[in-house]
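Structure incoming, see below.
Shown here: the complex without one of its protein chains, the others still in place.
Just so it is clear, A, B and C label the chains in written order, and each chain counts residues from 1 on its own.
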Amino acid sequence: MARITASVYTSHVPAIGAALDLGKSGDDYWKPLFAGYDYSRQWMKDNRPDVIFLVYNDHATAFSLDMIPTFAIGTGAEFAIADEGWGQRPVPKVVGHPELASHIAQSVIQDDFDLTIVNRMEVDHGLTVPLSLMCGQPDAWPCPVIPFAVNVVQYPAPSGRRCFQLGQAIRRAVESFDRDINVQIWGTGGMSHQLQGPRAGLINREWDNAFLDQLIADPAAAAAIPHIDYVREAGSEGIELVMWLIARGAMADVNGGAAPTLKHRFYHVPASNTAVGHLILENS
Amino acid sequence: MARITASVYTSHVPAIGAALDLGKSGDDYWKPLFAGYDYSRQWMKDNRPDVIFLVYNDHATAFSLDMIPTFAIGTGAEFAIADEGWGQRPVPKVVGHPELASHIAQSVIQDDFDLTIVNRMEVDHGLTVPLSLMCGQPDAWPCPVIPFAVNVVQYPAPSGRRCFQLGQAIRRAVESFDRDINVQIWGTGGMSHQLQGPRAGLINREWDNAFLDQLIADPAAAAAIPHIDYVREAGSEGIELVMWLIARGAMADVNGGAAPTLKHRFYHVPASNTAVGHLILENS
Amino acid sequence: MALDKPYLDVPGTIIFDADQSRKGYWLNQFCMSLMKAENRARFKADEKAYLDEWPMSEEQKRAVQARDLNWCMRTGGNIYFLAKLGATDGLSFQQMAGSMTGMTEEEYRNMMINGGRAIDGNRYVGEDGDAQEHRQPQGGK
Partner (left out) sequence: MALDKPYLDVPGTIIFDADQSRKGYWLNQFCMSLMKAENRARFKADEKAYLDEWPMSEEQKRAVQARDLNWCMRTGGNIYFLAKLGATDGLSFQQMAGSMTGMTEEEYRNMMINGGRAIDGNRYVGEDGDAQEHRQPQGGK
């Protein structure tokens, strides 16, 4: 039986990818940011999963305004790296896990989540930057990755509560997959940032850290935060944080298991326009 | 305030469209079928809605295997008629209702239905044949139409219960739209048919009529029918009938209102490979 | 496989699930390309050349050229996609469906006019209805 061993949470700022790709990770500006992930890269080596279920949002890359899926699961065998306008990031292509992805899709659709199944899409920095932060610059990613894209581009994004419930359904789906494999679930995006208008550059350090506290200790309360609070307190793009609730909902304690172990916590301002938050939670 | 005035249920067999388009509706084969809709065409003239919310399934037309949305709502200003391989049907283009469609999308997404929003798609016989049956061959359709596509191509389709609940959410959404307009909701597809394999041509008259009885009088019970029963009893394509539950769920009695009035009921075998069923229910 | 498949006991029926979808991906995408008139024309002009533009298996190409829809379905085809192939040949859905049943076009048409295929004996694999493998000239699938 498959199991979810851990969840990882991290911002996915495009400038972080550019810094790595252009060899600037040792610059004064970037050093403290990457230092915050030293532990994580070692942890990934010591705890290599068989599959990563990676929750992210597409940034008008695979999905134009022609079709905007609320939840999209990638069931393809591989996913090409997108050219977001700066040229393709020089990172390995993403190898999928069609069997597990299809199993999860079938299971959560029957559990009343109305997914869109995607067999072909390009993946953008929302998916590749977390892989770079956690894995460095390998020739191939350490394991297959199932991309799971959440709409946060056009209002309304799914609510935090809905995301949290989806995480619970994903856990049930993984646990009914009849192979003995270890799955990590990652929630990406956030923390506070606003990329638009006169309020661009907003950072709310207190709110972010209170969110981290609550996500760890009382995720159901974090899931109750309404959409408008994210926008008002964490900036218009801070709404990306709802994706962290999908990962958190998949942890054992949400279904009566033991509380997860906090292996790592990091917070840093700024990366480009954004506050960077990062957590690693292990199921016991 | 907008309101749902009536629901219409009908099969959407492509051969019916071809018969009309090729001037064969008076042939012996087709006459009894079209006669069953005489009442309906008059009823449409007498009860012209401001908008039709038309639930149908795409038959591998707008959606390839690249992206398979469980529920897709058309919020575009218009929708072109597809060429399904036989050439485009000679029927008017479909004019949408972007304001109401967007309002419904926003409302039901916030009500935990994970829609895909679609601004550009071609519509196939699943949408145009019901319009032809109900409206004949006009130069323009009588009112704007909001296309709502349900995945029944790749297993699993959403459950009947999920569809029934979605209908209820759509009713709430329509009733919170701040314009004084009349909306009809149509559920299309079915009834029993199987288009594939040695079992092709299956028709289950008793099951179909029991479904009609139950849909009228006890829709919650009809909504509890599991997926496998549709396949086993009504053929592999009989699963299209779950779409009727979306329309039925939007009727007033489901939320404590009065029972709807049955204005018309019709059943006929065959149209090509399919049993044709048709109901008109009016809210009081 | 890890997918739960409660529908395998329905005779003469292939449910298009994720496994079938994966197997049939390029076959079905090829079929969809026939929604464009210029592609239909190119396909008709040289079927093999057109098929070779797609990364389908050789078996899938043979099944298409044989116009054997049951064979196409075994290799992952879905009837809604395959319908575009039939449409390219000018066939109706009734002709396509009938071609999978081991009946002549007229026999199938008459069966439909007379109320369609009966459900009795065709609910579960192992009953004695006319869609069961042992009652079918071409076998059960």
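One rule holds for everything that comes next: a residue touches a chain if its C-beta (ideal position, glycine included) is under 8 Å from a C-beta of that chain, and two chains touch if they have at least 3 such contacts.
Only a predicted model underlies this, so the values are computations on that prediction, with no experimental measurement involved.
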Practice task
Can you pull out the displayed chains that the omitted chain is in contact with?
Solution key: A, B
Fill in the blank from the handout: Touch assignment to the omitted chain, from A:A80, A:V95, A:I216 or A:V269, lands on A:V269
Problem - Hidden-chain contact residue, picked from the options A:G26, A:G201 or A:G257 - result: A:G201
Problem - Residue in contact with the excluded chain [from B:K31, B:R48, B:K93 or B:R179] - result: B:R179
Practice task
Kindly state which of the options A:D38, A:D83, A:D178 or A:D218 is in contact with the chain not pictured.
Solution key: A:D83
Completion exercise
Logged for subunit B, residues touching the omitted partner chain are 75, 98-100, 102-103, 105-106, 117, 119, 176-179
Completion exercise
Missing-chain contacts on subunit A, rising order, are 13-15, 18, 29, 59-61, 64-66, 82-87, 153-156, 192, 194-205, 207, 227-228, 231-233, 236-237, 269-270, 272-273, 275
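Here, only the chains that are shown with their structure count from here on.
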Problem - Rounded Å distance, subunit A centre to subunit B centre (Cα mean) - result: 37
Handout entry: Computed distance of Cα centres, subunit C from subunit A, in Å
Key = 40
Practice task
List, in ascending order, every residue of subunit C touching at least 2 other chains.
Solution key: 17-18, 21, 25
Fill in the blank from the handout: Among subunit B residues, those touching two or more other chains are 65-66, 154-156
